[in-house]
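Only one protein chain is missing from this complex, and each of the others stays in its spot.
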Amino acid sequence: MKVANRAPIATRDGFGQALCEIGATDERIVCVEADISKSTRSCLFAQHFPSRFFNVGVAEQNAIGVAAGIASCGLIPFVSTYAVFASMRACEQVRTTVAYPRANVKICVSHGGLTPGNDGVTHQGTEDMGLMRTIPNMVVIMPCDFTQMRAAVFAAAKYDGPVYIRGTRDAMPHLYDEEITDRYTIGRAIRLKDGGDVAIVAIGDMVSHALRAARELAGSGLEAMVIDMHTLKPLDENIVVQAALQTGAVVTVEDHNILNGLGSAVAEVLAERAPVPMRRIGLRDTFAESGPYPALLAKYGLAVADIVDAARAVVGRKERSK
Amino acid sequence: MTAVDPANVDRLRTIARELRKRVLRMIHAAKSGHPGGSLSAADVVTVLYFSVMRIDPEDPDWAERDRFILSKGHACPALYCALAMRGYFGLEHLKHLREIGGILQGHPDMRKTPGIDYTSGSLGQGLSVGVGMAMAGRLTKREYRVFVLLGDGELDEGQIWEAAMCASKYRLRNLTAIIDYNHLQLDGGTEEIMPLEPLAAKWNAFGWEVIEIDGHEMLQILEALQRETNGPKLIVAQTIKGKGVSYMENVCDWHGRAPNDEELTLALTELGAQV
Amino acid sequence: MEQGIRRTIAYAAQMRYDVVRMIENVKSGHPGGSLSCVDILACLYFDVMRICPDEPDWPGRDRFVLSKGHAAPALYAALARRGYFPATELGKLRQIGGILEGHPDHNHTPGVDATTGCLGEGLSIGIGMALAARLDHADYYVYVVLGDGETNEGQIWEAAQVGAHYGLGHLVVFLDLNNLQFDGTLDEVLRPWDLSAKWKTFGWDVQDIDGHDHRQILRAVSKAKNRKNRPHMVICQTTKGKGAPVMENQCAWHSIVNLQQMNDCLPKLAQEIRRYEDILNAADVW
Partner (left out) sequence: MKTYSMRRMYGEALVELGASNRRVVILEADLADATKTCFFRKHFPERFFEVGIAEQNMVSMAAGLSLCGKIPFVTGLAVFVSLRVCEQVRTSVALTRANVKIVGAYGGLCTAENGPTHQCIADLGVMRPIPRMTVIAPADAVSCRAMVFAAARYDGPVYMRILRDNEPVLYSTQTASRFEIGKGHRLVEGTDVTLMAHGLMVSTCLDAAELLSEQGISASVVDMYSLKPIDVELILEEARRTGAIVTVEEHNVIGALGSAVAEVLAQEYPTALLCLGLKDEFGVSGSHSDLLEEFCLTSHHIADAAESMLIQVKNERGHTEIA
């Protein structure tokens, strides 16, 4: 595993780098930033393509509208800010000026989930994907590592329509090599590991945790399937149904409120198409607090041990219901 | 014929009168809609579509065209009539405002109606979109201009001021905002709901060049729209809500109510009788 | 007034030390913008405001809203030194189990009147508080500190309209104009033009002062209190990173640039504290 030996790096860096790369080959790429380019990493693009970089100040609602206007003239704007501000401060603007007219706007955010740890709740975007998912026409993605983020940014630029991509502030271990860049398809989940006892469906920063949980489970004789559900919407329903039929028990894992994110999306599919026991790992409808990211994961029930426990519990329920 | 030619002014007056009649018939047929704000904007919309804007109804998506955003989307009947009269689509569509399966939504929808440059209806967002279009124009080295028609009530929205700051930062001289200043919003007068004055001074302080005009005087509208500026331009158009129909003028109740048969006849007679 | 000023200056020195120390200690936070508003907060908490640290929720108290919530360390230092909680809590900034969140949280910290951290909301909250005071015929004042960058937010201008519309004379707002936001100077990010003219056209009573001069800060407050029926905007020219020379006017020091350099600032800041031993307890250098 050469990949695993590389030093972890935040997915926001993948965004910054990818944006620069496509900016170099495609003149239509434009960046609209709300005064945090050094943090979102759009500063790289600003250095290379100053004429195509618009810093509109701490005014996210306007940023979305400006991007929509730019898109309507045939360019491809990437809006760059934090998850909380793009999805919540500008929620209605995303719905009305971007999603409803299907404007070709890409919204790329940093500071998704608990990764802004000690900045505290105001900067932790933990409901964003649920909100974006509720809005028709939106594509919602959270890559799990640097390389997949780059692939997602490339794919988003090619896709004609609104896309929301969520990045992390903190460094993430590498799970994919460069090869994924060509294979990456919006809406098609990736089965990272096979297993017949339980399916763990994870997204974003939680994918590496899911893999670790699967290894622990294997130690105690349970074979877990692990699915990287990088696209929350459109959800790869077939892989969920297949996994449910094959394993009969599902655990979802997300760095997000358990309401309306991955857990809900999978529950909707299972309830309608393949009712099997499931458990949702995520923030249990609560705000977190300030603290280091790994410590927050542990305190709020998103650690590897929590995934392992949930998997065992859900397998137990499967046995009982037989 | 130059734009400010008296003949042109007369022509525009005639068109505006025709447009007002169509607006009323349209809202009457739909049994819902917003006549007050449509009528106050009618003259500005007429001048834009019949004299100022460089557009091609045969090619609504022409990349070089001037853009228009009706930020006060509820006034769309005026815009729909202008588009139909300019030939973007058949006049028969005007009978089907707000109908299921029709092309004329309750608020402007760029994906359903030829000639609509941007979807609007939720107040406060149109100026930002206009800023984006003006930036894109500069970036792609296209000469087009962008016009945004704002309602006075929507100036309460903070997003307007975000966009105002942004336009002045980038000195967008290809951007013109026009305020349809009819002094009435849904709950009452603008000064009573949320005072806007000193409006021109505010926009000046935000870095805009401001021109104040009578929004029903064709000549003034023409001259203001054509004046060159060094940065973004704001035209404060003093207007009358319900302009042209005596019983609607300055009556808040006509913000969002359709005329019945009798009221329509009365209104059409008034407009017909006007010289 | 002179003795009062010596007191507020002394506490400002203490707060500067605390701010740098606590951010250096937890290795995260926003030193530049915290230091630029220290003098304003010192004047408010150690002279101006009518408050009761033993009873943080006393209904008759003056309210304070730190709209630029990322300057929380400055607020925490003021609250600790004013006796709302022990100074030892400052060492647990941004930690699980501590009471000091990364951004001010009304539910976590005694003395924090409003939860902030997302820019642009604090002024509206302050307006709500001032309206409540009027309804209750209470005479308390509401003080708000705004960042300059956050005047980019439209919500600020929504609030500006309402504050003037209701003629909220008991609302005193300080704009911490350190002229640097996250991505650069105000002009680079979103040219604000003439801020003073903007607020005047929005119907506010505007004063322009040096935001590090305690005499001017205190005088601005008394002037504001004498002028009724209009909300007050005190535009304070400040220096980002004030008091820590390595950070002064350095945009990058919005966040931490170099821990060692922060650490190096501490002896000099501690020395400042010792100049006011009659007021401060030198043992509070932690």
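Order of writing sets the labels: A, B and C. Residues in every chain begin at 1.
In this text, a contact is a pair of C-beta atoms (placed from the backbone, for glycine too) under 8 Å apart; a residue touches a chain by one contact, two chains touch by 3 or more.
In this text the structure is predicted, and so the values were computed from the model without any measurement.
**Student:** The complex has one chain that is not drawn here; which of the drawn chains does it touch?
**Tutor:** Displayed chains contacted by the hidden chain, ordered by label: A, B, C.
**Student:** With respect to the chain omitted from the figure, which of A:I9, A:I29, A:L131 or A:I180 is a touching residue?
**Tutor:** A:L131
**Student:** Check the options C:V19, C:L90, C:C118 or C:V145 and report the residue that touches the missing chain.
**Tutor:** Checking each option in C:V19, C:L90, C:C118 or C:V145, the one touching the absent chain turns out to be C:C118.
**Student:** Kindly state which of the options A:V58, A:L75 or A:M88 is in contact with the chain not pictured.
**Tutor:** Reading the full complex, the residue touching the unseen chain is A:M88.
**Student:** Check each of C:Q161, C:N179, C:T201 or C:Q216 against the chain that is not shown and name the one that touches it.
**Tutor:** Considering all chains, including the one not shown, the answer is C:Q161.
**Student:** Write down which of A:T11, A:S42 or A:T122 is the residue touching the left-out chain.
**Tutor:** A:T122
**Student:** May I ask you to list the residues on subunit B that touch the chain which is not drawn?
**Tutor:** 30, 32-33, 73-74, 97-102, 104-107, 109, 119-124, 153-154, 156-158, 185-187, 192-194
**Student:** In the full complex, which residues of subunit C touch the absent chain?
**Tutor:** Given the touch definition above, subunit C has residues 59, 63, 65, 105-107, 113-118, 120-122, 124-133, 135-136, 154-155, 158-159, 161-162, 165-166 touching the missing chain.
**Student:** Take the complete complex as the reference. Which residues in subunit A touch the chain that isn't displayed?
**Tutor:** 84-85, 87-89, 91-92, 95-96, 99-100, 121-122, 127, 130-131, 133-137, 250, 257-261, 263-268, 270-272, 275-280, 283, 285-287
Simple rule for what comes next: only the chains that are shown with their structure count from here on.
**Student:** Could you name the chain whose Cα mean is nearest to the mean of all protein Cα atoms here?
**Tutor:** Taking the mean of C-alpha atoms per chain, the most central one is A.
**Student:** Report the inter-centroid distance (CA atoms only) between subunit B and subunit C in whole Å.
**Tutor:** Computed from C-alpha means, the inter-chain centre distance equals 44 Å.
**Student:** Round to the nearest whole Å and give the separation of the Cα centres of subunit A and subunit C.
**Tutor:** Spacing between the chain centres: roughly 36 Å.
**Student:** From the C-alpha centre of subunit A to that of subunit B, how far is it in Å?
**Tutor:** Each chain's C-alpha centroid was found; their separation is 41 Å.
**Student:** Where does subunit A touch two or more other chains at once, residue-wise?
**Tutor:** 56-57, 59, 61-62 - these are the residues of subunit A that touch more than one other chain.
**Student:** Could you say which residues in subunit C touch two or more other chains, in rising order?
**Tutor:** 120, 152-154, 190
**Student:** Which residues, counting only subunit A, touch subunit B once they are in their complex?
**Tutor:** On the subunit A side, the touching residues are 30, 32, 51-52, 54, 56-57, 59, 61-62, 64-75, 77, 92-93, 96-97, 100-102.
**Student:** Can you name the residues of subunit A that touch subunit C in the complex?
**Tutor:** That would be residues 33, 35-39, 43, 55-59, 61-62, 84-85, 89, 118-123, 289-292, 295-296, 299 of subunit A.
**Student:** Within their complex, state which residues of subunit B touch subunit A.
**Tutor:** 63, 109-111, 117-119, 121-122, 125-137, 139-140, 142, 146, 158-159, 162-163, 165-166, 169-170
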